[in-house]
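Our next item is chain A:
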Amino acid sequence: MGLILDLAVQGVQMVLVLALAPLLLGLTRKVKARLLRRQGPSLLQPYRDLVRLARKEVVLAENASWLFRSGPYMIFAATWVAAALVPTFATGLHFSWTADLIAIAALLGTARVFLALVGMDVGTSFGGIGSSREMMFASLAEPAMIMIVFVVALVAGSTQLSHIAIFMQEHASLRVSLGLALVALVIVALAENARIPVDNPATHLELTMVHEAMVLEYSGRHLAVIELAAALKLLLYVSLIGCIFFPWGIASGEAGPTAYAIGVATYLVKLAVGGFLLVVLETSIAKMRVFRVPEFLGAALMLGLLGTLLLFVSRTF
Partner candidate 1 sequence: MAVSATLAAIAVLLGTAALAIAIHRRPFATVLIYCICLGVCLVLLALAGTSLIERGPVQHLTLPIGLPWLGARFRIDALSAFFQVVINLGGAAASLYALGYGRHEEAPGRVLPFYPVFLAGMNLVLVADDAFTFLVAWEFMSLSSWALVLAHHHDRENAEAGYIYILMASFGTFALLLAFGLLAGPSGQYAFGDIRDMAHAGWLEGLVLVLALVGAGSKAGLVPLHVWLPLAHPAAPSHVSALMSGVMTKVAIYGFIRIVFDLLGQPRWWWSLVILGLASVTAVIGVLYALMQRDLKRLLAYSTVENIGIVFIGLGLALAFTANNMAAPAALAFTAALFHAFNHALFKSLLFFGAGAVLTATGARDIEKLGGLILRMPQTAFVFLGGVLAISALPPLNGFVSEWLMFQAVLLSPDLPQWGLKLAVPAVGAMLALAAALSAACFVRAFGIVFLGRPRAPEAATAIETDSASRASMFTLLGLCLAAGILPGLLIDAIAPVAAGLVGQSMPPQASISGWSIVPVAESRSSYNGLLVFGFITVSTLVTIQFIHRFASSALRRAPPWDCGFPSADPATQYTADSFAQPVRRVFGESVLLARDEVDMSPPGDPRPSRLTVTVRDVIWETAYAPISNLISRTAEQLNHLQFLSIRRYLSLVFGALIVLLLGVAVWA
Partner candidate 2 sequence: MERFLLDVAHLLAGGLVLTSFMLLYQTRMSSLLAVFALQAVVLTLSVAWQAHVQNAPHLYITAGIALVLKAIIIPYALSRVVRSLGIHRSIETVGGIGPTMLAGMGCVALSMVVMLKATATANPLAREDLAFALSVVLLGLLMMVTRRNAVSQIVGFMSIENGLILAAAGAKGMPLVVEISVAFSVLVAFIVIGVFLFRIRERFDSVELQALDDFRGERR
Partner candidate 3 sequence: MSWPPLFPLPIDPATAILLIPAIGVLLLVGLPSYKLGSRFNVLFAFATFLSSLYLLVERPPLGRYLFVDDLNIVFIVLGGFVAVTTSVFSASYIGHELETGRLTPTNQRFYHAMYQALIFSMNLALLANNIGLMWVAIELATMTTVLMVGMYRTHAALEAAWKYFILGSVGIALALFGTILVYMAAQPVLGEGYDSMVWTTLVAKAHELSPDLLNVAFVFLMLGYGTKVGLAPLHAWLPDAHAEGPTPISAVLSGLLLNVALYAVLRFKMLLSANPNAIAPGPLMVVLGLVSLIFAAFMLYRRRDIKRMFAYSSIEHMGIITFAFGMGGPLANFAGLLHMTMHSLTKSAIFFAVGHIAQVKGTQRLAEIRGLTESHPALGWGLVIGVVAIAGMPPLGIFMSEFLVVSSTFARQPLLAVPLVFGLMVGFGALMLRLTQVAFGEPSGGMAPVEASYVPLYSHLALVVGAGIYLPGPLVAWFQNVARLLG
């Protein structure tokens, strides 16, 4: 019984993240438009875009290789798996022990590497720019992420997200280190999702774009899959923040349907709030020059390290 339930939860989770990802994207766009005093597209516009893209034919560069064609699916799969392992509305995911926080970060890394590779496949200069910058950002974002993992793991005594969430639920306490870790995680999330101030998701001004530059050659269904993967990634980070730092309402392993209902509800609220805050942040600051970004991410790394050290201090008394 429990097993079936767990499997059901796991399945629901996988479908849920897939279903909600475009919605979150739509939400951010809508809110942003509103903040800019524009009407903005409807919340469902991302779904429509995906469908449209899927219907279009694929225009493939002559020298595109098998990697170029299979790349999007790899990217999508890696991201989806990662997203499926982050507790969203319930901790009792049957496969949560498959991979811990470090593994999830690494899965995203896999997706990133494939993205960077396909960006270089056709051999255009923009793809190259995008890949090289993406990898440079990542080389700083990953250590920061690891530092955050340290802080959390040292507090919760585990790198297993379900356990972290439960631990946070039970003895949630205000810790300086956790605050630092949160800030660092937000910075990393911005960088990883190509949001302002690191990158502009809406830009098509070639020299400033990073993510867009890598997928420049894609069209049709391939582009659809990649866009969906990007949306998934955004969702993943929001729910990651939610489950680590604001774990309230997440249903525990053997809870009743009501608990699950509450879990879903709170999760939706978290997504909404997260998306809203993200947009507010984006609209309030400007995009920075590419070579300011390392300092930005370096700050995250420092915050993470500082958090770890402060933890020792606070531990000692």
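The set was built so that all candidates are chains of the complex that A comes from, given by their letters.
What we mean here is this: contacts are C-beta pairs under 8 Å (C-beta built on N, C-alpha and C of every residue); 3 or more make two chains touch, one makes a residue touch a chain; residues count from 1.
Quick caveat, the model's predicted, so the values are computed rather than measured.
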| note | Candidates 1, 2 or 3 all belong to the complex; chain A touches number 1
| message | Please output the residues of chain A touching candidate 1 within their complex, sorted ascending. | response | 54-63, 65-67, 73-74, 76-78, 80-81, 84, 95, 97-100, 102-103, 106-107, 109-110, 112-113, 116-117, 120-129, 131-133, 135-136, 138-143, 145-147, 149-150, 153-154, 157-160, 163, 206, 216-217, 220-221, 224-225, 290-291, 294, 301, 304-305, 308-309, 311-312, 315
